[in-house]
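What you see is the complex with one protein chain gone and the rest in place.
This part shows chain A:
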Amino acid sequence: MRFEEQLLDHLPRLRRFAHALARNAADADDLLQASVERALLRREQWEPGTRLDSWMYRLMRNLWIDTVRAETRRGETFVPPDAGEAVGAAGNQEAVVELGKVGAAMRTLPPDQREALALVVIEGFAYREAAEILDVPIGTLTSRLVRGREALMAKLGEAA
């Protein structure tokens, strides 16, 4: 299948990943757009026959981590997530989707736990695949997963 066709097929999942990573809906769609732009520019670097989705997830995650690091340098980390979590800007014809308190809790997690949880729990990658996408040892991935889940359970337990 053609590169563009495959990319179109993966878009809904990639968008979901972007929304799990980014702090708010607008940032998430900006991240998706930037990832698609970069993918189209660098399409020659993708080896046909290998999984395009893994390649795209890695590309998106690396773009995202760059912005997170830049924000950290500027001292902008831990800005609380926007109020009114939703997909699609108001006044837009795109569907507005509430992520609810689980999604909001997810966005308060440190980036390394958030990306691990997003890949394994939401996107359904095996530990080994997620560790490859993140370029970390599998032990590092599992400890981030455990800490992320414990933090989420604590937050959601408080809320309940």
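By our rule, contacts are C-beta pairs under 8 Å (C-beta built on N, C-alpha and C of every residue); 3 or more make two chains touch, one makes a residue touch a chain; residues count from 1.
Following the convention adopted for this analysis, contacts and distances are computed from a predicted model.
J.: What is the missing chain called in its UniProt entry, if the choices are "Anti-sigma factor", "ATP synthase subunit b", "Isoquinoline 1-oxidoreductase, beta subunit" or "Putative DNA-binding domain-containing protein"?
T.: So the chain that does not appear here would be "Anti-sigma factor", according to UniProt.
J.: For the chain left off this view, which of A:65, A:122 or A:136 is in contact with it?
T.: Selected residue, touching the omitted chain: A:122.
J.: Can you list, in ascending order, the chain A residues touching the missing chain?
T.: Residues of chain A in contact with the hidden chain: 2, 4-5, 7-9, 11-13, 15-16, 19-20, 29, 32-33, 36-37, 40, 87-88, 94-95, 97-100, 102-103, 106, 117, 120-122, 126-127, 142-143, 145-146, 149-150, 152-153, 156.
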